[in-house]
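For this view, one protein chain was removed and the others were kept in their places.
Entry: chain A
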Amino acid sequence: MITLERLTKRYGDTTAVDDLSLVVRPGGVTGFLGPNGAGKSTTMRMILGLDRPTSGRALVGGRAYAELAHPLREVGALLDAKALHPGRSARDHLRALARTHDIPRGRVDEVLGMVGLSDVAGRRAGTFSLGMGQRLGIAAALLGDPATLMFDEPVNGLDPDGVMWIRRLIRSLAAEGRTIFVSSHLMSEMQLTADQLVVIGRGRLLADAPLSEVLAGAPTAGVTVRGPELTALSRELAAAGAVVRDEGDRLSVGGASVEDVGRTAHRLGVLLYELSPRQVSLEQAYMELTAEAVEYGGTR
């Protein structure tokens, strides 16, 4: 479990993370979503004790990261796949990390196998492609078999195969009961992997809710109604305060639930061919959320 308590990071006049409080609960995938520069990486670095918060604090399992006696056994992190010595082989890189926790050498070979790098383990990491570097970073994160994993933009710059691989890996790690905190600026990616969503913009928390709730609660979510004669229904719904748009053979209703529309139609005896909730894509929900943040967010 990761707990952020009023976490704030300022660089001079710029506020990168602004009074951020949230709890990443165990089990499942929590997506950490926001446009580039929203403060996602800074937040993750503060969780790992790499950046010092200006105020507030970040706790892992109730303790500051620096207080963990065996941090790699509790939290594994992939921040930047290129953040390793290019002249050291993949295996030696992992061996050096493993040594800090007395992790046996067999585990190094095991995680190399898990990420599919066994055949190139002796090659210098500087010769790796971005995708291979990403796999090595994930092997390092898995080394201590931690219950919590953090990935910062794991699919950035990967080819489709690599993206698929990471997606499947994240789902399977979550299925093992681990807590996954994964950041992305790609809304579509989060829609496929996350259970819970944390959305930030300009360092501020915009939403913290299950994926389905963020989708349903988005301002543009609504109901689609199709039928041969909808004029009466349209008038009644508008009178009840809903926003109704006539789209020919169908109505697009905002501000009313499927239940509301169904009940009204039944009361009026209107024949319906279709009554369905209109799911907005996460993309749209996210744009709405972050657009507001840009509009009303911090003043400079």
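Quick notes on this one:
Assume contacts are C-beta pairs under 8 Å (C-beta built on N, C-alpha and C of every residue); 3 or more make two chains touch, one makes a residue touch a chain; residues count from 1.
Please note the rule applied: contacts and distances are computed from a predicted model.
You can't see one chain of this complex, but its UniProt record names it "ABC transporter permease", from the set "ABC transporter permease", "Transglutaminase-like domain-containing protein", "Rhodanese domain-containing protein" or "Thiolase domain-containing protein". Here one chain is not drawn; of A:96, A:164 or A:243, the residue touching it is A:96. From the options A:7, A:77, A:206 or A:237, the residue with contact to the unseen chain in the full assembly is A:77.
For chain A, the list of residues touching the undisplayed chain reads 1, 26-27, 45, 48-52, 61-63, 65-75, 77, 79-80, 82-89, 92-93, 95-97, 99-107, 109-110, 140, 145-148, 173, 176-179.
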